[in-house]
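The other protein chains are all here in position, but one chain of the complex has been omitted.
Chain nomenclature is as follows: A, B and C, assigned in order of appearance, with residue numbering initiated at 1 for each chain independently.
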Amino acid sequence: MNKIKVGIVGYGTIGKRVADAVLLQDDMELVGVTAHSYNYRMISAKLKNIPMHTMNGSIPHLQTVGNFDDLLKKVDIVVDCSPKKIASENIEKHYKPHKVKAIVQGGEKPHTTEASFVAQCNYKDAINKDYVRVVSCNTTGLSRTLNVIDKKYGIERVDATLIRRGADPWDIRHGPINAVVPVLELPSHHGPDVKTILPNMNIFTTAVAISSTLMHMHNVIVDCKETPNVDEVIKLLQDETRIRIVDNESMVRSTAEIMELAKDLGRNRADMPEIVVWREGIGVSDNKLLFMQAVHQESDVVCENIDAIRAMMGFVDAEASIKKTNETLQIDIGKY
Amino acid sequence: MNKIKVGIVGYGTIGKRVADAVLLQDDMELVGVTAHSYNYRMISAKLKNIPMHTMNGSIPHLQTVGNFDDLLKKVDIVVDCSPKKIASENIEKHYKPHKVKAIVQGGEKPHTTEASFVAQCNYKDAINKDYVRVVSCNTTGLSRTLNVIDKKYGIERVDATLIRRGADPWDIRHGPINAVVPVLELPSHHGPDVKTILPNMNIFTTAVAISSTLMHMHNVIVDCKETPNVDEVIKLLQDETRIRIVDNESMVRSTAEIMELAKDLGRNRADMPEIVVWREGIGVSDNKLLFMQAVHQESDVVCENIDAIRAMMGFVDAEASIKKTNETLQIDIGKY
Amino acid sequence: MNKIKVGIVGYGTIGKRVADAVLLQDDMELVGVTAHSYNYRMISAKLKNIPMHTMNGSIPHLQTVGNFDDLLKKVDIVVDCSPKKIASENIEKHYKPHKVKAIVQGGEKPHTTEASFVAQCNYKDAINKDYVRVVSCNTTGLSRTLNVIDKKYGIERVDATLIRRGADPWDIRHGPINAVVPVLELPSHHGPDVKTILPNMNIFTTAVAISSTLMHMHNVIVDCKETPNVDEVIKLLQDETRIRIVDNESMVRSTAEIMELAKDLGRNRADMPEIVVWREGIGVSDNKLLFMQAVHQESDVVCENIDAIRAMMGFVDAEASIKKTNETLQIDIGKY
Partner (left out) sequence: MNKIKVGIVGYGTIGKRVADAVLLQDDMELVGVTAHSYNYRMISAKLKNIPMHTMNGSIPHLQTVGNFDDLLKKVDIVVDCSPKKIASENIEKHYKPHKVKAIVQGGEKPHTTEASFVAQCNYKDAINKDYVRVVSCNTTGLSRTLNVIDKKYGIERVDATLIRRGADPWDIRHGPINAVVPVLELPSHHGPDVKTILPNMNIFTTAVAISSTLMHMHNVIVDCKETPNVDEVIKLLQDETRIRIVDNESMVRSTAEIMELAKDLGRNRADMPEIVVWREGIGVSDNKLLFMQAVHQESDVVCENIDAIRAMMGFVDAEASIKKTNETLQIDIGKY
């Protein structure tokens, strides 16, 4: 079988992780990655022998094997991890002319691609498509858990409060240092975005940003059609892939301890790709189900990009793709 | 008219503020304050000529005029601002034997006093009582706003997410430095506590602690009996005492800028005793009203203690007491 | 005596404080303040009846009495608190043509004015000058304490590490949230800037920025010509104006507790204009004096602006000006 030839545009938070993940797939070949400038991330790229390409002009200190156009001539599909708006512009300017398939990330508008994507919710929507959008970390997180609950109990309405990390761990420029910053739009954009994955979901979200670099937190209230049972919900979520139950009983009391658990699990970059739900944070009141989940903004979409590549290249078996991705990325290891 | 003779037990975050407030009331006399040890707060007490009393033994560096027992002999009423549980023990051990009335704070259990208290909600419940509990900063905040909404539209159910400051500004010992810490009990204790003020309120709360020292934040969802109107709600809250509307339009985008506004207003210790609601954070979806409010944990209950003193000493006119307290403490100044 | 007619350009962190301070001086009149846009600071300006002027065009929601040019026609002297570089451009473009004296702040280059200024170090240098620069918060802090030590023991060399707050308390946009960010220039600009006040000082500084909004911290090492004595140094600093000794013994263990003490002292905006030195942080090793000081970046230069106004307007008695400024701003109250 021919390997899928993959190119990655942008070697930042998501791009470098997708690159590492592609390197682990036996049905994919990492043809190359583009970069704009030299920085410390290139030290790791060099250790991994990743063929680098310039976006424009030469890059001091960096050994490159070609430019963006050269890369596009060699690949079947591109994973574009450029900052917001640039990836969707690249579709029109570069990928369509080069007849290259492309995945863009959750910062792009939904209408710029043929489908939005969360593997365990709507893998089939991406099959054989040319342009697909892997949704944002928060939308991925909400879709994974709500989809399970909806299938079991039916969902009338969801109200969620998103407590967003203020900046990524490496980002020293953005705050707040000591404040809560409400998102003063109602609903926040997250609610509507979930509907690109789960079209019938009636969901309303509010959001605040806080002074932490670790994980987003979601406090979720679900009006169910059938009254849910706490133990049953725990088991449902435990058995679902890419969701992990943790508990206070084993001292996982915070997003900080989740990140420490991630270090202990030994995976690449100490990532936590599963959506993490606290066992003791699941409750039922009237017909409402309440739960609290944490989302590792840097990593939960990496596996989605891998599955989206397969779907777009015509691999039709969702379950097989997810299984393969999980095994290579050690997803779901060490679950209760 | 004889002035009410007030003693204050504990000169910490709340105690020192209540002391300052009592000093401003022309119907009250600050007979004395107790302290356990010498610290920087005594510098200010000395500047204000506050008569200090020891709790037990002598206190190095501190000039005192007597001890706890001496204080109890001189006062009509005590505001006990001791750490959790100690104040309610003091009722049995000290205040009842000395036939001294006492106010305790929100950390005490409701059943240890005759009434829980938020002036604008249930002033009359404290009239002529001997032992009253001023509820916590969060309960005070929720009660003030929900009471207004309930009277106008009727409330079926409230779901609120409390995003709690991790430690007070002066507190260098407690964290988290970089994490979200969910409160893993459902509901958190705040919901049931609101019922001590608004007995018919059907309210469910979840809470997380975060890495900020400034204000608690509440994201509130209210199922109303009648569909609320956003502009009407803004006006309702604006017109209510001890609630302040702010907006993004004048660059109040965060709890940090609320605290800066508080400094600008020139009040004592740069406090913000009003519950602060963002205009642009008020919305309606189906029959649900959503709003976001910030609570200054150090100061919103200070005026409540002053009104509770009056009620317990037999002053029956709630509105007059609130007005007098507000004027002396400059509450509601500079409101839109 | 005619009052000095003062205008203030820029109503931000420093501008609003200088405005408040001018309002308290019986030999000065606050003719007006300029603003660029409407924001929450205008709520306080309105409460204080400060005449506002537009910088350019009209400002929605804000009642103004004129524009920048109108203000310049009415004043003897301007305190320009504009962001870096703008104030020194204003000297050439506006103040010289209008024959208006002007004070600029520490962000401007020294050569753009006739003198740099810290009242207790070099008041006389500003007498009758037209353009003077009040140096930055950090330079002010280092100059105040080093000047005292130099006069007593003679200083060979100073090495200081500045641990800078990452952003001001109200500033929610800047980080870092969780990092130490070294200033990778040697020396940092602070060392050379001290020489604009104390020309013979041999000082070398390094700096890092951290995740706090409260005060800068200076760890200072002074090679003295004569061996200093710890108790004598404590007394020297204690007796000097605009320096405050605090101690661990009274539980002032951190910049947070200094800010809490500032709230307790009851001054405007809970400011701490004195440079704060820890008693237990003063030590001697060989002929080196070591000490740790904290600088309230928002307020220590406010009194300097007031004294600079007097000096520039021909008031020659430094001590009398400092005394008057101190009394009106309650500087040095509650010192040990």
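In the analysis below, a residue touches a chain if its C-beta (ideal position, glycine included) is under 8 Å from a C-beta of that chain, and two chains touch if they have at least 3 such contacts.
In this text, all values refer to a predicted model and were calculated from it rather than measured experimentally.
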Candidates C:Thr13, C:Ser143, C:Ser211 or C:Ser250 - the one touching the absent chain: C:Ser211
Of C:Gly66, C:Gly281 or C:Gly334, the residue in touch with the unshown chain: C:Gly281
Among B:Thr13, B:Thr113, B:Asn178 or B:Thr241, the residue in touch with the chain that has been omitted: B:Asn178
Contacting the left-out chain in the complete assembly, out of A:Ala35, A:Leu237, A:Val252 or A:Met272: A:Val252
Interface with the undisplayed chain - residues on chain C: 157, 159, 161, 163, 176, 178-182, 184-187, 204, 206, 208, 210-215, 217, 219, 221, 248, 253-257, 278, 280-283, 285-286, 288, 290, 292, 294
Absent-chain interface as seen on chain A, which is shown: 16, 38-44, 46-47, 61, 169-172, 177-178, 213, 246, 250-254, 256-257, 259-261, 263-266, 268-270, 333-334
Chain not shown, touching residues in chain B: 166-167, 169, 171-179, 181, 211-213
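The criterion applied here is as follows: only the chains that are shown with their structure count from here on.
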Centrality ranking, top chain (CA atoms only): B
Centroid spacing, where centroids are CA-atom means, of chain A and chain B in whole angstrom: 42
Inter-chain centre distance, chain B versus chain C - centres from mean C-alpha coordinates, in Å: 35
Length of the line joining the C-alpha centres of chain A and chain C, rounded to whole Å: 47
Chain B: positions in contact with at least two other chains: 178, 213, 253-254, 256-257
